[in-house]
Structure formats: C-alpha cells, structure tokens
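See structure below.
All protein chains but one are shown at their positions in the complex.
We just call them A and B in the order they show up, numbering each chain from 1.
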C-alpha cells in the first residue's frame, strides 16, 4: 500500500463527511471552508442510546497537524461531558487515557476517533456517569 | 514501500528528461507517488504570470484510477474550489488509463485558459463569473498577483 499524503487523505475524509457516507452517529467537517491546509475541523457525536448521553449532540474540535495521519489529531470537547478520558477543565481528550489516541494507527480517521469516543460513552463504566446540563461548554 | 510500477517510473523519468513547457512535476523523495507540481498561468488568461503550486498523488490503482490533483495556491476560478479541488472531467469520469501525469497537468493548464462557469465547483465564483465576467476576471487577476506571483 502506498502512503496517501495528508491532504488527499483529508480530502477523502471531508468528502465522506459532506456526502454523508459515514455513519449517522457522528459528523465532521472543516471548521473553516477556506482553510486550504485543512487543519481545523468540527465534529459532532450523537450520544449513544441507553446511556446518559442519549439524544445529546456533543461538539468537538479537531486539529489535524502537519504530521496527520501519521500522528493523531488533537481533539477537544466543546460541549461539557463527564468522561474519564476528557480533561474536565479544558475538554481535551487525553491521549494517555484514550486508547485510540494512545495507539494511533495511520489507517485511523477522524471518524474512527469520533466513533470510538462514542463507544467510550457507551461503556458500562461510563454510560451512567452524571452529565453536565446539555448545551454547556468547556 | 512496495516497488514502484514500471509505468510510474517511466512517466517520472520522462517528466524530468522531457518536461512540458510551463509545468514541473517532481516526486517527493520519501513517497515517489506524490509529486510537487507547478503550473504557469497560460498567456492571455487572468492567470498569466502566475505560478501555481499543486500536489499530485498516484493512488494504488493508478493507472486504472485517475491521479489525485489539488491546487495548493489560492486561485479564483469557477472550477476550482477554496480547498484547491479541481472539477475536471479527465480527473473523474473521463479518466482513461491511456492518459498520463503530463496529459492531466496539461488539462489543468488548459482549464486555467478556459474556465467553465456552467460546470462549477466553486459556487459563488461561478455565479460571479456568469453575472459579471469582467469583474470576475479582474478578481482572478488580483488573486493571481496576490497569491501566485513569481518570486
């Protein structure tokens, strides 16, 4: 397999997001449609059912640096959420406590990240964590 | 990395030994399927005197699949969007394995010479182009000076 360069990889992801080819439970797109470097992204995660997150929409901000996808994007929750891997002051998803970031692989995408965060919310240990009021932000 | 198909090696060699006027394409050392490209703006077009940087990538299935090409330099053009994506038939439905990197880049250059606002990618630019062509061309020139001037 040849290594697809950062920009074409990001364009693929963007297209998948725009055309809605990804799963319904998450969505992502460029924060600034004029950003030719495609660095800053927005994402949403629809809270998983049968959890305290059900029916909530969480907003996250992603930063795909120069080294993406060799290195994972930085990801931060904008919506307040109580999850062990989320810094409760800044909203940053902490790589040390979130496996997808910690053991990042080049084949992972932003979608992988969002879906895995959603799985994190649905974990038995996390799904009933008390959550801040919906709509509050970090 | 898997060894490079002979076809790509040949094409690359020829791009170097027999370059297309106004176009350069140099493979990245660490990824020989990934090219750093420059295209000069065609004469008598709003992009005249501009040098535009592009990137080109030959996917695994090349030449069964078209190369991926994107503008890195900002450009005001109805068929090129803000992210540098190009709306060009040979890059999509009309791709044929008989085409090459050089023919693709020539097509890109030709697109600069003849914008097609009826098949737009960048909506607002195309609209401006249709409603007030003079204005649009002036703006394209302005952007060329601003973002694509030769050093």
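Assume a residue touches a chain if its C-beta (ideal position, glycine included) is under 8 Å from a C-beta of that chain, and two chains touch if they have at least 3 such contacts.
Throughout what follows, contacts and distances are computed from a predicted model.
Q: Leaving aside the chains on screen, match the unshown one to its UniProt name from "Phosphatidylinositol N-acetylglucosaminyltransferase subunit H", "LADA_0H05336g1_1", "Bardet-Biedl syndrome 4 protein" or "Origin of replication complex subunit 4".
A: "LADA_0H05336g1_1"
Q: Could you tell me which shown chains are touched by the chain that is not displayed?
A: Computed over the complete complex, the missing chain touches A, B.
Q: Sort through A:2, A:37, A:74 or A:87 and give me the one touching the missing partner chain.
A: Answering carefully, the residue with contact to the hidden chain is A:87.
Q: Touching the absent chain in the whole complex: find that residue among A:30, A:64, A:101 or A:117.
A: Within the whole complex, the residue contacting the unshown chain is A:30.
Q: For the chain that got dropped from the picture, name the residues of chain B it touches.
A: Given the touch definition above, chain B has residues 123-124, 127 touching the missing chain.
Q: May I ask you to list the residues on chain A that touch the chain which is not drawn?
A: Those residues of chain A that touch the unshown chain are 17-21, 24, 27-31, 33, 41-44, 46, 49-50, 54-55, 57, 59-60, 82, 84, 87-89, 97, 124-125, 127-130.
Everything that follows uses one rule, which is that only the chains that are shown with their structure count from here on.
Q: Rounded to a whole Å, what is the gap between the Cα centroids of chain A and chain B?
A: Going by mean C-alpha positions, chain A sits 32 Å from chain B.
Q: Could you pull out which chain A residues touch chain B in their complex?
A: Against chain B, the touching part of chain A is residues 1-5, 7-8, 11, 14, 30, 33-36, 38.
Q: Help me check something: in the complex, which residues belonging to chain B touch chain A?
A: 1-2, 31, 33-34, 55, 57-60, 68, 70, 72, 74, 82-85
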